[in-house]
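With one protein chain removed, the remaining protein chains of the complex are shown where they sit.
Naming follows writing order (A and B), and every chain is counted from residue 1.
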Amino acid sequence: MAEVLALRVFDLDAHYKDFQALWAVSLDVKKGEVVSIIGANGSGKSTLLNTISGLLTPTRGTIEFFGQEIGDLVPHKTVAEGISLVPEGRRVFTRLTVNENLVMGSYVPRSRPNKNKSLKDIHELFPVLKARQNQMADTLSGGEQQMLAIGRALMSEPKLILCDEISLGLAPMIIKDIYKRLMQINAEGLTIVLVEQDIRRSLKAANHAYVMLEGKVVLEGEPSSLTEDEVKKAYFGL
Amino acid sequence: MEDFAQPIVNGILLGGLYAIIAIGMSTMFGIVKLVNLAHGDLMILGSFLSLSLGTWMGIGPLWTLLLVVPIMYFVGFFVQGFLLNRVLGKEMEPPLLVAFGVSIILQNLLLMIYTPDARSLMTDLAVKTIPITSYLNIPVIYLLDALIGVAVITILYLLFQRTYLGRAIRAASDDEVAARLMGVNTRNIYAKAMGIAMMSAGVAGVLVGMTFTFYPHTGPQYLIIAFGVVVIGGLGSMKGTLAGGLILALSQLLGAQIFGPGYQLFCGYVVLLIVLAVRPQGIFGTV
Partner (left out) sequence: MKKAIYNSRWYVLAALVLILGIVPLMGDQYLLFFCMLFFLYLALAQMWNLLAGYSGLISLGQQSFVGMGGYVVAVMSNYYGVYIWLGVLLGGVFSALLGLFMSLFIFRMKGVYFAIGTWIFSEALLIWFSNWEYTKYGMGLFIKPNPNISMTEIYYASLIVGVGSVALVYGILRSKLGLGLMAMRDDEAVSETMGVEVFRSKLYCFLIGAFVTGSTAGILYIFQVFIQPYKAFAIDWTVKLVFIVIIGGIGTLEGPIVGAFVFVLLSQTLAEYFSVSMLILGAIAILVILIAPKGIMGTLQEKLGFEILSPRRK
């Protein structure tokens, strides 16, 4: 099978006002892959995802999505192109019901016609969301909210999903469950980028991994080719 | 007791009118955390629009709604999209002051065009009453105000619950960033929300014009009424808005009955100040 590049980030800089958060970051994601980006707090991984999704505009460099330049696009354009971000901290709409949250996921015109089918798929993937469909989202547990955030992101029928710290603050059993579902959707062809602080879990799930430190990519490779020692050194900047 | 029957009935009906005056401001307050200080003036703009259109085309005030409501949508869309959106999100003061500026500009513009004379939207409904007992009549115009008020609020409720636009507005007010990640162009949504708010203000303006006299300077008086309803009823709840309108209108009319007509507004203000001091989040507010 010819390898198609889903996402190519090249030489990317990004700033928060005067503070430079990304320094010449380059990264490739092939179609159908799971790519992990690991790094400590403040290493720039979330910034990278925010820049790809358009919340932040890069100050230098390019972002290509299936060969098309998307660096200057605002979020509602990148979502329409097929990139979905599961944001850090889940950010479900607390005053909307579970189903309303999911329906919001199908807001872009492209995915509205398939709303009912997508909803059914998500209910199958995460049965708990079906059981709680008419509850307000803020009555859900942390794990359920994370499933809702993922489900909501999937409702737009993305080609690429970016997951920011989805295991943060969750019990190991729940993390395992969520990862299992993610691998299941990956097997159905969805490309996934995972950002995690949890080195071991995300390395296990990934086809390819990047380690970030202070806004730069300091190490990359296939998880099997990286030694734990190597990764730890890069992670902590030793 | 007979003395109070009429003010109570009038107060209940007037409550519906107050609720529709307030609903647009309450909506925007909930979404962009902005008190639109020009809300009353924009509503009065609706009254004057109806006056001009009615005179020009020779149609009754209720028929002018067909034009006033869409025009008000674009006015709202413009005010939010081109003025308020540009100062959103930093601090509280700039949007507040921009809205204040819009209020003053509108008042003086209306003053220049229409002179300071009192106006009203003529309709034969204004003098009709339905007699109930020897001491109680239901003024038809008040009844109409209340019915239309409840109807508009119900329509808005359905819009917010059942449509993509309504859900997007609620989502954006809940978490702006997350809404953007769903593909919502939040700035555009805010402008549309203001447009919708101004549609309701347009209806309110026509009803107010049919029920009372109005001047270019009447706006702030209704802004305070709208704010009062929001304060008493709390934010973001349609039921609360109706209850708030009811309480404010009743306290005004009962106050007028007890202390004399000169104190009608005064009693409303005192109730408001007390609510603000005791429960700043409103009686029905949750935050």
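What we mean here is this: contacts are C-beta pairs under 8 Å (C-beta built on N, C-alpha and C of every residue); 3 or more make two chains touch, one makes a residue touch a chain.
Quick caveat: nothing in here was measured; it's all calculated off a predicted structure.
Touch, as defined at the top, links the missing chain to these shown chains in the whole complex: B.
The chain omitted from view is touched by exactly one of B:I12, B:L165 or B:I224, namely B:I224. When the omitted chain is restored, the residue from B:I71, B:V102 or B:A172 that touches it is B:V102. Touching the omitted chain from chain B are residues 35, 83, 86-87, 92-94, 96-98, 100-102, 104-105, 107-109, 111-112, 220-221, 224, 227-228, 231, 260, 262-263, 265-266, 269-270, 272-274, 276-277, 280.
As a convention for this text, only the chains that are shown with their structure count from here on.
Remark: chain A and chain B have CA centroids separated by 43 Å (rounded to whole angstrom). Residue ranges of chain A in contact with chain B, taken from their complex: 53, 55, 74-76, 79-80, 84-85, 87, 91-96, 100, 103-105, 107-108, 112, 152-153, 156.
Considering their complex, residues 164, 167-168, 170-171, 174-175, 177-185, 236 of chain B touch chain A.
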